[in-house]
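Of the protein chains in this complex, all but one are displayed in their positions.
Chain IDs A, B and C follow the sequence of writing; residue 1 opens each chain.
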Amino acid sequence: MELPKFYTDLVNAVVSRAAVFVILSSVGLVLAMKYYRVLTKPKVAGPIGLGAAFLLFISFFDPQFKTVATLPDNVPIIMMVASVTFFVWVAFRQMALNDERLEKGLPPKEAEAGEVQKTFVWPDLVYIEFICLILFTVFLTVWSIALKAPLEQPANPAKTPNPSKAPWYFLGLQEMLVYFDPWIAGVLLPTMIITGLMMLPYIDKNPKGNGYYTFKERKFAISIFMYGFVVAWVLLIFMGTFLRGPNWNFFGPYEPWDIHKLEPLTNVNLSEIIYLQVLGVGMPRNWFIREIWGILLVLGYFVAMPGLLARFVPMFREFYKQLGMIRYSVFIVHLLVMGGMLIKMLLRWTINLKYLVGIPEYFFNI
Amino acid sequence: MAEVKAPEPPASSAPEPGKRKGSLLEQLWNGQIWTSIFRHGMPDTPRNRTLAIMSNVFLHLHPPKIRRSGIRMKYTWCMGGLTFFLFLVETLTGVLLMFYYRPTAEFAYADIVSLREDIPLGIMREIHRWGAHAMVITVWLHMMRVFLTGSYKPPREFNWNVGVILLVLTLLLSFTGYLLPWDQLAMWAVTVGTNMARATPVVGHEGPGASLLKLGDISLVHAGSDVRYALLGGRFVAPAALLRFYVLHCVAFPLAAATLMAVHFWRVRKDGGVSGPM
Amino acid sequence: MQSVLKYGLVLALSAALVTGCDGKKDAGGGPSGGGGGGEAPPPDNTVEVLPDAATAGTITITAKLKGAAPAMAPIDMTDAECAAAHVDTPALDESVVAGSGGTLQNVMVWVDKGLDAKYVFKAPSAPARIDQNGCVYKPHVISMMAKQALEVKNSDGVRHNIHATAKVNAEFNFSQDPKKTDTLTTASKAKTFVVGEVPIKVKCDVHGWMGAWVGVFKHPFHGVTGGDGTVTLKGVPPGSYTLKVWHEKYGTKEVQVTLKDKGAESVTVEFGE
Partner (left out) sequence: MPKPADPLSDTLYDMVSLNRLFFVSSILLIAATVWAAWQDYDRNWKHYQRDYNRIALERAEKERAAANSAINRLKKENAQVAELYTNLEAAKAAVAGRQADIDKLNAEREDHRGALEKALQKFQFDKSEADTAKQRAESAGAHLAEAKEKLEKLRKANSSDAASVESSLKGLEAHAADALQNYQEWSGKVNESKLAFEELNAKEVVALEAIEKIVKTREDAQKEVDRVEAELILVNRKIAKLEPSLSKTLLAMPGLDFIANPEHIEQDILPHFQEDLNFSTVGKIDRCRTCHMAIDKRGWTEKELPAVFRSHPNIDLYVGDNSPHPVSKFGCTICHEGSGRSVDFYTTAHMPKDAKQGEEWKEKYGWSPIHHFDKPMLPTPYIESSCTKCHASQVRVTMGEKVNLGRQVMEKVGCFGCHPIAGMENLRKVGPALNGIRHKVTRDWAYNWIRKPTDFRPTTHMPQAFDLSNTSDAEAQKKNTAMIQGIVEYLFENSELAHVKDAYPAPPAGDAAAGKKLFDFVGCVACHVAGDMNKAGTQYTDFGPNLSTVGSKLNAGWIFAWLKNPAQYFHYTSMPSLRLADQEAADITAFLLTQKHPGDFPNRKLPPVVEADVEATLLAFLQSSTPTKLAQEKVRAMSPEERLLDLGKRAIGHQGCFGCHDIKGFEKTKKIGAELTGSNATGSKDITKFDFGFRHDLLMGHTAGAYDRVAWVKAKLENPRTFDGGRFVEYAERLRMPKFRLTEEERDALATWVLSFRTRENIPVSHMRNLSHEEAVVNAGKTIVMQSNCASCHKVGLFPTRIAVSEEALPEIATARVYVARTILSDGRQVERVSADELAILRKKGVDILLPAGTWLFPQQITALLENQPPVTSVLVYAWGEAQIKEQVGDTKAPPFIVGEGAKVNPDWFFRFLKNPTEIRPWLADKADPGARMPTFGFTDDEASLLVEHFAVLAGEKFPFQYDPPLDEKVRGELVVRGKGVFERMECGKCHVVEGAKLTTDTPAPAFALVAPRIQKDWFAVWLRDPQSIAPGTGMTAFNEEQVKPDEVDALREFIWSLHKK
């Protein structure tokens, strides 16, 4: 069987650019969070899930998709995406139910009298844990029987595979390499992910929502987390695995990976836009003068923006009050970096911006 | 847990320790050997159910009693438990693989081929590899669950941080293990991964600031002295990196992870058990 | 010297190999093949599988010549001694010899295909004969069985060499003293023909005009036409056969013959330009 051409063409056309894919997904996430109460209802979520499963199933009839999706190392990614989706639904479904209860003035389900009551670990917990482990072992064994671990040619420093990809869980970072220098994508961002996660308990001062599922009471925290985890992490991994082909070019899911596919190389630095395109003069020879605009812009973003936010945006004013100067600064820098990621990607897609600040003399590019 | 499976002893003659009476099975349960191992009767009374947990080195990770919501699958997703279980699976299969695998450029690849082709229970490699992938997924999901239930909030701030480090360790364990088959996939994934270390500010030779560290006109941070060199034991992914990654994978990271896991579990208990509404 | 050893060894070996005997000299002496130390032919251990005489039939082939026979050209013998033998009647070129009644002599006939492979025939104990008489081979064409002894006679007073330019069988070319007879067997130094091959040209390198033809066969169903231009193949088991009919000048022709039980078939083959 072959997939109808109009369908593959349509999907390829929509998903054939990273910009469209990421923006659509982001919009999808925002919409999903806005309408989570309706969407998580089994009657709604069920058909959506089945539909997605169906699309996945028919996609296997496409030779290109099948080739990539059945690579042994890519199978866990499909599992990961599926399980993340499923558990997001599980969580949001419980949030929706709890939020309804909270609106009615009831305690969340987890705080019901019967639930709060303690019960013996033996046999309930021990038993289900044990069954869980057995079933998981079965799953792992069958998986291992069905799929051989991959083994390619012996390591050869002279032969670079195309595309050469990092292990799948780092593909989000590898995707960032398209937009940022390695020191940002490979060092700064991962570090900030870790520090961001670690500082989380100390800046989330919201006392509500501790120990039970709720969206209503922690909209901001959960939105940021969902964006960071689902879009900036899981989605980019998915993209890096299935949509990035030879030469790290972007391919639709059903588009054959042609090693000769070319993309026009028209990325420019901010300084080039200013000096060459707007002012029409040559590039200044001094790097500082050349990059001053970008430096100002970046400094403005990280220095002026926090203050402006704290001054003029009520929500941030509240944060500032709650957290104090230092915590607020740490928090806002992390938040701005996260936002900056998206902004840089958008700039790349819209005006082919390469670097805001480009000082290759010192390997310093932003 | 074996006790759960055991048939109910006759209700009429509830056995008392020390009495030699009844069927052979009863004699066994009442005998000295059995009672020396299991210091409680059938866990069908609150006392025995508590003892079952508390007198068992494996089970006493759990408190004897917890909040009901902490037992609900819908609430916990069992992801933390699965992650721990996968760590054990990886340890076991990893030890078995170590019998056959030599982390040198001559043998690493050939040994993996042998595992694939003819070594008995070569399926260990598959279980190890897929288990590692699964562990990455379960640890993420565990993190997501903890976040979405707000379980990092006081008093669990510290344990959340331990968890973050464990998450990083899980990724590092997986990453270091990725190199060991010594094939193209391994080598280039690790090359791409470690190339970023070149660009570490100041200490990577292609990182911002590195060119500022100079003594006269001798550069201090160069390809032979930067952080990537330290990581790989060379300027590129070569046999030295294989050995380094092997040691990290088999000794350093597992020890660190095991230690932190102990802390993690201990703090779960100390911070009030599986989270629930405060 | 090495090469001499080598070649010597080959000669000894090839004899030993083909005969399979241990190379004992034939004490009896007598006429020996190729001159020199001849060896007794090995006992023929072949177990014969012969056709049933009760059903066997005969095939008669008559070779005819289209038109008049070309005149036989006289041979110009440059050797005085040879010429002396033909003072009265000049020797004639025998490439085309007409028989009586428009028939053709010196035509070789044999069963080529159709003979059941199960039959095994022993070579007749009597040798095939060829005589150099007056510097001419007599007869001009002979047919014989593989491994059948070949008696080469020199009736002349001059030395001849007899050179069989076999391609499958071992080629031989030995010098023969005047008035001498050599019998070639499978064991003699110059060996008789041991596998089927047809035709083999026999010549004398001293007397360029001398030439004869030999056909060698695995079975006894072959012959050469004589003055009456016919050959009769006897004892042929019933069956369908492809016969080949060969003439030195006119080439080979094929004839199909089907022989019934105790049948007798006659075929006439016409040669000519």
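Here is the rule we use: a residue touches a chain if its C-beta (ideal position, glycine included) is under 8 Å from a C-beta of that chain, and two chains touch if they have at least 3 such contacts.
Keep in mind the model is a prediction, meaning the values are calculated, not measured.
Across the whole complex, the hidden chain's contacts among the shown chains comprise A, B, C. In the complete assembly, the contact with the undisplayed chain comes from A:Thr137, out of A:Ser16, A:Thr137 or A:Asn249. In the complete complex, the hidden chain is touched by one of C:Ile142, C:Val194 or C:Ala212, namely C:Val194. Shown as candidates are A:Gln153, A:Asn267 or A:Asn352; the residue that touches the absent chain is A:Gln153. If you put the missing chain back, the residues of chain C touching it would be 1-4, 6-11, 13-14, 17-18, 20, 34-37, 159, 161, 163, 165-175, 177, 189-190, 194-195, 201, 205-206.
Listed here are the chain B residues that touch the chain not shown: 4, 8, 44-46, 68, 71-72, 104-107, 109-110, 113-114, 116-118, 120-123, 182-184, 238-239.
If you put the missing chain back, the residues of chain A touching it would be 63-64, 67, 119-120, 123-124, 127-128, 130-131, 134-135, 137-138, 141-142, 144-145, 150-159, 162, 256-257, 259.
In this section, only the chains that are shown with their structure count from here on.
If touching chains are joined by edges, the resulting network of the protein chains shown has some other shape, matching none of path, cycle, star or complete graph. Averaged C-alpha coordinates give centres for chain A and chain C that are 99 Å from one another. If you average the Cα atoms of chain A and of chain B, the two centres end up 25 Å apart.
Across the assembly, chain A contributes no residue that touches 2 or more other chains. Residues 1, 4, 43, 46, 49-50, 52-53, 59, 62-75, 77-78, 81-82, 85-86, 89, 109, 112-113, 116, 123, 125-127, 129-131, 133-134, 136-137, 140-141, 143-145, 147-154, 156-157, 160-161, 164, 167-168, 171, 174-175, 178, 181-189, 191-193, 195-201, 204, 206-212, 236-238, 275-278 of chain B are the ones touching chain A in the complex. Residues 73, 76, 79-80, 83-84, 87-88, 90-91, 94-95, 107-111, 114-130, 132-133, 136-137, 140-141, 143-145, 147-157, 159-161, 164-170, 173-174, 177, 181-183, 185-188, 194, 197-198, 200-202, 204, 206-214, 218, 221-222, 225, 229, 359, 361-364 of chain A are the ones that touch chain B when the two sit in their complex.
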